[in-house]
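The other protein chains are all here in position, but one chain of the complex has been omitted.
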Amino acid sequence: MRKLLILVGILLFIHVTLLFVRPPGAAEEPEGEAVDVGIVFDVGGRGDKSFNDGAYLGADRAVETLDARVRFIEPGEGSDREAGLRLLAAEGMDLVAGIGFIFTDDLRELATEYPSIAFAGVDYAVQVGDDGKIIPPPANLAALKFREEEGSFLAGALAVLAGGSKRLGFVGGMDIPLIHKFEAGYRAGVKHVCPDCTVIAQYAGVTPEAFRNPGKGKELALSQYQSGVNVIFHASGSTGLGVFEAARQLGKLVIGVDADQQSEAPGHVLTSMVKGVDAVTYDAIKRVKEGTFKGGVYSYGLAEGGVGYIYDEHNKRLIPDAVRARVEQLKLDIIAGRITVPSTR
Amino acid sequence: MSSATEVASPESVSPVRAGRWRTRVEEAILPPLIALLIALVAGDILILSFGQSPGSVYRMLLEGTWGNAYGFGQVIFKATTLIFTGLAVSLGLRAGLFNIGAEGQLAAGGFAAALAGLLLPGATPTLIAVPLAVLAAALAGGAVGWVPGVLKARFGAHEVIVTIMLNFIVLALLNYVVAAHLHVSETLHTPEMRAGAVPRFSSFLEAFHGSAANITFLFALVLAGIVAWFLFRTRGGYDLRATGLQPDAAEYGGIRVGGVWIRTLALSGALAGLGGINYVLGYKHYYEEGFGAGAGFLGIAVALVGRNHPVGVVLAALFFATLSQGGLAIHALVPKQMVEVLQGLVILAVAAAVPEVRRVLRMRPGIAAA
Partner (left out) sequence: MNDPKAPMILMRRIEKSFGPVRANRNASLEVCAGEIHALVGENGAGKSTLMRILAGLYKPDAGIVEVNGQNVAGWSTADAIAANVGMVHQHFMLVPTLTVTENVVLGREPKRGLAIDMARALLEVQELAQQFGLDIDARSCVRDLSVGVSQRVEILKTLFRGARILILDEPTAVLSPPEIQELWKVLRRLRDGGGTIILITHKLDEVMEVSDQITVMRHGETTSRMKTSETTPAEIARAMVGRDVVLESIAPTPPAGELGTAAPRAPLLEVQNLVVAGPNRSRAVDGVTFSIHPGEILGIAGVEGNGQTELIEALAGLRSVSSGTIILGSRDVTLTSVRERSAAGLAHIPEDRQRRGLVLDYSVGDNLILGDQHEFTRGAQLDRQRIASNANTKIQHFDVRPADSMLPVRALSGGNQQKVVIAREMSGGFSVLLASQPTRGVDVGAIEFIHAQLREARTQDKAVLLVSAELSEILALSDRVAVMYGGRIVSIVPRADASKEFLGPLMTGASAA
């Protein structure tokens, strides 16, 4: 026992000594008039190569060009989401953003509680009242939503025109309305350019696990490819990695999602339907800095550059110029309202 | 509890007893304390390697937790769930059963409470709605716990395997039901319950504003008292502990060991299931996929560090809740992964110093009486 007590003493001494060590460059209190931005990530967190990383990129750009100061929090699950937002709000940030629909309730509550702080929610789920009308979010809360169906529409058209098969494939992640938007747009795009084409749409599952199941993705993709499909559009998170692998294996094509996924299967990525989370995040920060921030529902589609498709040196040879011209025309038609894209199946 | 047991000679009874008490306290406190200090020193070095001052990080951690009412409230909120799951695991361990299924039982309890709140008419008085929702949570968790108990008693299936597998089954099933039938559009949670919500502390004390701490915490404390009473004062507890310590002796003493297993795992599941009401009745008022956030698994650490004693469980739950909330508070200075490493270090160090853990890990050499 005596030896143990001495050990306690020694350890305590070391610990207390270390407490007073202050390495150079340790955090100092921030100064100056810059915009303070707090961002709370979704469970996936940084490094997901799509959603959260998009927000990070946008914020990073804001740090460089707008002189913003950004703090990130990656919470665990459950109550930490609210706690993270609350922590940032309590510190008097100018803008607090939650990345992902999961923050919807917490953002609404905090926006009401802190009316002087700007809040932004990417993929914020706007509530619909009993009368079918949407309930607007609080005045200091911007609901940043994307019209994924518009980008998906172009992806569908491109898949038909460049794919050379009347059968088209779609692999979704979790079977939820958010992903149904991708499918609906894609289906509409296919049917628009080729009314007798068929779309095979499958989902990896009904739980969030469906976004993290590459094995299932590969299984679905292989069966679709073998049934005569040449192009698959996936909207399935990392489940899509299995789709890419199937495409490489069988020499078929894939359309990526959210970010440019060219690098996942070089030569097999027809294009990617990109979602401009970075642009939208940057835009929100910029507006706060300029004092033009306003709450409400913001919807980003092709017109606003919120969604789009990739056309660059990597996939140029997969997309003939005539096809490219046709798709660009469709894009103009959508922006001009000549084509309405459905957002539900 | 003592590691080496020898014969006490008759003439030295009183000094033996006094010394034993002191020895036991020292044995109980010193090893975890040393482990904690080792973890802290390792943490210091880790923090320094990130170019931060350990002093300011720990200060921030304390300020963000026990330093203000909001932080304290968050600690209490997180501790509440952990008390339930910790009690659940420790009750099982007292009977020699390792319930790894608290995570699934917690989810089942939360879901049942939310469902009860949804099914009840909105005008149901709180005094009826809350007990019904609480009962639903206990029954659902208890049912999930009962299954491995029966499988063990009847077919000899090991409860560790069964409870682990049940976690997958229960969570997948609940997720399916919520995602396919019960969720609010564009979310992963059920609609808000119509009745059965319990008040937060902030509705009595403005200082707690914003924190999710609610009166479920008081319920958890009362329950810890009841569990202690049950374990140490009742015949059921006598039978349960005897079964855990020496099943052969329990059987000899006329205790139906299989029955104790079934009852204990069902009770353990019910305790874990009750943990769901903290989040559902006290905080969000709906069931949300993944609300447990690992509290069921952390309950194992809480039970072990709390040395399977209800008082220890409450203290350990507060400790782990402080780490969790504190981790969020120091997020600005150190990356998330680092916070997790620090938490892991503390859990590992403290847990390894607890004799019960070593016994579970079979690291303890068998020392027989001379």
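The chains carry the letters A and B, assigned in the order they are written, with residues numbered from 1 in each.
The definition used in the following text is that a residue touches a chain if its C-beta (ideal position, glycine included) is under 8 Å from a C-beta of that chain, and two chains touch if they have at least 3 such contacts.
None of the values given here were measured: they were computed from a predicted structure.
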Partner chains on view for the chain not depicted: B
Sole residue of B:G122, B:G156 or B:G254 that reaches the chain not shown, by the stated touch rule: B:G254
Where the missing chain touches subunit B, by residue: 1-2, 4-10, 12-13, 15-17, 19-20, 23, 233-236, 238-239, 241-242, 245-246, 248-254, 256, 366, 368-370
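By our rule, only the chains that are shown with their structure count from here on.
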Approximate Å spacing (C-alpha centroids) for the pair subunit A, subunit B: 35
In the complex, subunit B residues that touch subunit A: 23, 26, 30-31, 33-34, 37-38, 40-41, 44-45, 48, 51-56, 58, 64, 70, 74, 77-78, 172, 175-176, 179-180, 183-188, 210, 212, 279, 283-284, 288-294, 324-325, 328-329, 331-333, 336
For the subunit A and subunit B complex, residues of the former touching the latter: 1, 4-5, 7-8, 11-12, 14-15, 18-27, 43, 45, 71, 73-80, 82-84, 86-87, 90, 101-102, 104-105, 113, 123, 125, 128, 174-178, 206-209
